[in-house]
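All protein chains of the complex are present and in place, except for one that has been dropped.
Showing subunit A:
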């Protein structure tokens, strides 16, 4: 906040923006005494003087929905006016699409760093030089925390739980610097709302705020709370691999990579110390760990040794070395053609299994963004259901399981704008699929051992392969 801003605050909203959508809604329906306000404005100059020299990392946070309403604001220091978001709206308008809004927007006195998730913009206001990824990563962590707390992170949910949101944000940042971002600690500080607890709370008048003070923050293992107790001790690990690939017109692979994660759900009593080893750890080319993993152990022995957080967490994400050829489990046969003269185009795709190691491919969905010239499509799927949105030109076909005996196909015609020339490019086909019980890279967990506790836990490992960013160019 600077002196200059305080002085220059005569107008509130630029005249240039008055026609903007959502405007009326953001404008509160009240009329202040203009003269009085101006006086007040100048009075504050003195107070704001000092902020010229110092500021915090994250000054304020605004949550903005897709129609341009600010529905939540939180300030960690002196209040920053909402009008700062005007710069954001401007950029939003210029970008046409939400995901093209630049994540960093400079304004004369502030910088706006934003992330866009779940149709909500999380806009952080900062004043001075700060690593942008620091703020962005933090904002993502905020979203993750909300998701963890409320199951979904959407505008109505946040509005309904505004008090919890506020309490959580208060704990996550102190003076703009991250304080507690581990969801385990946060949950100890502020209990996530559940239906049961809401009911109990209304009857008994008890609260969401934990009545004991958390100890996790003080311990050497800040990610795990103390005194965890379960009657069934279980530890589940999901090895999930995603194939990112670009397949060209002729079906050959342009680029293919495997990215994997190991997500864990650990519900174990006490302070268990786990080790997880792989049959073929050499496959893992590049890894990043949850902070609980002991790095030295991995370096020397290629063993994951850790005291797990309680509950769900991502233990590891990895990249499979590029030298290994990636098996592409599906192929797409396509025949999409536009003709210059006719107003009809042919559309035909067939999906089939390729290298599946004998497993079934499930959950197949095909989506494709068709060129603007396509008015409508009349298609017949051999299985599953399809939709075509004539406005967004988005075709999506929910295929389901692939039966190798009877390959699913989608055939039909496209009606094109009459007179328009044929589009330059055939649409790209995006593919989603799942293969259970298979890690396509061949990664195998060897064993899981527990030390530090006496009981015998139940252990489970699940493998799954999914399509990541899987594109077929046609």
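As a working rule, a residue touches a chain if its C-beta (ideal position, glycine included) is under 8 Å from a C-beta of that chain, and two chains touch if they have at least 3 such contacts; residues count from 1.
Methods note: contacts and distances are computed from a predicted model.
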item	value
Chain not present in the shown complex, as UniProt names it (candidates "Ribosome production factor 2 homolog", "Adaptor related protein complex 3 subunit beta 1", "Histone-lysine N-methyltransferase EZA1" or "Calcineurin-like EF-hand protein 2")	"Adaptor related protein complex 3 subunit beta 1"
Selected residue (touches chain absent from view) among A:287, A:336, A:448 or A:464	A:287
